[in-house]
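Take a look at this one; I'll ask things after.
Left out: one protein chain. Kept in place: all the others.
What follows is subunit A.
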Amino acid sequence: METTTAAFYIGPFGITSIVITTWGIMLGLGVFCWLATRNLSLEPGPMQTLLEGIVSASEAAIQSVLPEHARELLPFITTLWIYLVIANLTGLIPLLHSPTGNLSVTAGLALLVFLSVHWFGIYHNGIRHYLKHYLSPTPLLLPFHLISEATRTIALAVRLFGNIMSLELVALLVLIVAGLLVPIPLLMLHIVEALVQAYIFGMLALIYVAGAMQSQYSKKENNNE
């Protein structure tokens, strides 16, 4: 696992293959989306139908959790799902590794989720009301809230990293021990696991953000009553 070895340097910053893979994913997605959405029409073709299906399904999933803020959260959550699916499946391509098999990547994504939770919470509730929910129902629970925030972010990062890294590692070990075609069933498992982990990561992020946005709703409703 030489994913943290710098491929080249830009000044003092060493650019790893993981970053390059991420750039490749970004470039591919950007070009694909640009090409696919150039000529959208009211009567969609197969590709437009696929894109509309992906976006609509994502919007429906977010609406099921946050009906009033689906469009607001759609870019962040859907990008998480799309990026994680592609990043998780990149490991199936020979000579490439899944970016999500690196703790730096999953930690970065988990930090973004952590920041977005507070951003959306403060944006919708105001900083005072948002921070007040750490003191409810009693200020004695503040340490537990803080620990919960930290641990769930760490768990988010480690869960994804551990699953993807372990899948690649097991596949590598089986390949070394048993031969060329033996890890194929394991690669099938990799596909399922990649999809499941992407869904879990995105759904957990959605739930955390929704929790932050709705943390004061019940209190507001009580105040209004």
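The rule we apply is simple: contacts are C-beta pairs under 8 Å (C-beta built on N, C-alpha and C of every residue); 3 or more make two chains touch, one makes a residue touch a chain; residues count from 1.
In this section, contacts and distances are computed from a predicted model.
Asks: Given the options "Twin-arginine translocation signal domain-containing protein", "Cadmium-translocating P-type ATPase", "Manganese transport system membrane protein MntC" or "ATP synthase subunit b", say which is the protein name UniProt records for the missing chain.
Replies: Missing chain, UniProt protein name: "ATP synthase subunit b".
Asks: Would you write out the residues of subunit A that touch the absent chain, in ascending order?
Replies: So the residues of subunit A touching the missing chain come out as 4, 13-16, 18-19, 22-23, 25-26, 29-30, 33-34, 36-37, 40-42, 44, 48, 51-52, 55-56, 59, 71, 74-76, 78-79, 82-83, 99, 102-105, 107-109, 111-112, 161, 165.
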